[in-house]
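Missing here: one protein chain of the complex. Every other protein chain is in place.
Let's look at chain A:
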Amino acid sequence: MAGPIDITGAMITTPTPAGDWLAVVPVALPIITGAALLMLRKRLHWQAPIAVATLAVVFLATLALLVRVWTFGTVVMTMGRWLPPFGISFTVDLLGALFACTASLVALVCSVAAVQSVARPARRYGYFPFLLLTAVGVNGAFLTGDIFNLYVWFEVFLISSFGLLVVGSTRAQLDGTLKYGVLNLIGTTLFLIATGYLYGIFGTLNMADVIRKVPAVEGAPLMTLATLYLAAFSMKAAAFPVQAWLPASYHTPNVVTSAFFGGVLTKIGVYALLRVLVLLFPLQLAGLSGVIGWVAAATMVLGALGALAQSDIRRMVGFLVISGVGVMLAGLAVGTGPALAGGIFYAMHSMIALTALYLLAGLVAERAGSSSLHVVAGLSSAPVLIIAAFILMLSIAGLPPGSGLWPKIMVVQAALEAQHGWLTAAVLLSSLLTVITLGRFFLFVFWRPPVADGLGERPKRLMSPGPMLALTFLAVVMGLYPEPFVRAASHAADGLLQPDAYVRAVFGEQG
């Protein structure tokens, strides 16, 4: 009908290199296998192997993606062949690749742990598809370069995590799920509202395009926009004072679910803060750094105090998750390259170490028949758990040879350089409180003689500590040989602070 159309003004004419497909695999593949698992829902024994295999491939893809980004720079794929900013771009810079890779690893490990620990009814009601789709949302959020698309992936992981919480269907789980769901939906709505304003101001949703347009915009309420994003993402990250949803819900579901959530989900909030505030609104961030600093200090210290006040192990770990978020926010508050690098490295460490700690808490609770610190005792005959618990305690408290030491040093060092003495004090204080908390946990669980008749029934088949040990091992590696992680985090932070490369990757040289 119509003659040949000149499409160069609208479409990409160069073929897409096959390697760029790595950017889409972490999202497209789990959706497809998740859908397949839904159709195969009657075949229960197929669910776990397919899910694990998918997540293994996804992890390898993100790893390959990381290598590609490290070697060739930011990978961009604009969907539907439309030129950016009209199509939706997946823009994978080092920051996104690092987060996606770590999160995919955690997802893989959790799926392996889930093979043993998830009960039949939960599988029948779609545990593994939910897990895959949560991973989709998580990866999508880390990889996308479009802010509305980021919102879409937020929704995906929010709703599927909601599903993961719900499949157990006990009273406590439903109560936790309700709080989690309602509060997070409102937080996400705030994100959507802010994005609406952003479109109203810039007329575009592509983040690289926004970066180009920010300097030209005058008289727009950008500061308000930045604070709205700050509020929305802080809520996602469980920062003080909007952290209450996390301790209300994370201790209720199957422990593998908790492990996955505790490790990964709050980090998406942190990631989004880094992505949006540092990359899009650096000027506004500078104005907000005082506020973020107080929020960070309060989150760190109150999170650690909250952990100290808990007698339930999993609630305790939940508060430690919050406390760790504070350290990452401290990096954001200081805002210099090394500080951001410290925050990024801390996020990676936290994903790994806290997932491992949740899994450990599950193993402990299973062996002791309870997760209350009043009851659990006398597990001195499980040397593997003791060693792992000890290492994780050191990692999370930021003591050698654990993985938490180096990022904490980086953040503290940067805070001192930037003359934020009190922020340093808060980081160190939270470390101390964490040592006390986990020291108590260690003593009570492993060294205290067993309470006479406090132990409940031990299940016949115990969960394997393998997945937890794998992550613990990684934590030790990160602690003993931190150089690659430090370097990657530093480069990622530089990429945020100098967005030229990011913009150029999306728009080519003319950008």
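The rule is simple: contacts are C-beta pairs under 8 Å (C-beta built on N, C-alpha and C of every residue); 3 or more make two chains touch, one makes a residue touch a chain; residues count from 1.
In this section, contacts and distances are computed from a predicted model.
Participant: Which of the following names does UniProt give to the chain that is not shown: "NADH:ubiquinone oxidoreductase, Na(+)-translocating, E subunit", "Sulfur carrier protein ThiS", "Amino acid ABC transporter ATP-binding protein" or "Monovalent cation/H+ antiporter subunit A"?
Facilitator: Options "NADH:ubiquinone oxidoreductase, Na(+)-translocating, E subunit", "Sulfur carrier protein ThiS", "Amino acid ABC transporter ATP-binding protein" or "Monovalent cation/H+ antiporter subunit A" narrow down to "Monovalent cation/H+ antiporter subunit A" for the missing chain.
Participant: Considering the whole complex, which of A:Leu63, A:Leu192 or A:Leu308 touches the chain not shown?
Facilitator: Candidates A:Leu63, A:Leu192 or A:Leu308; residue touching the omitted chain: A:Leu308.
Participant: Would you mind spotting which of A:Ala61, A:Ile88 or A:Ala368 touches the chain that isn't drawn?
Facilitator: A:Ile88
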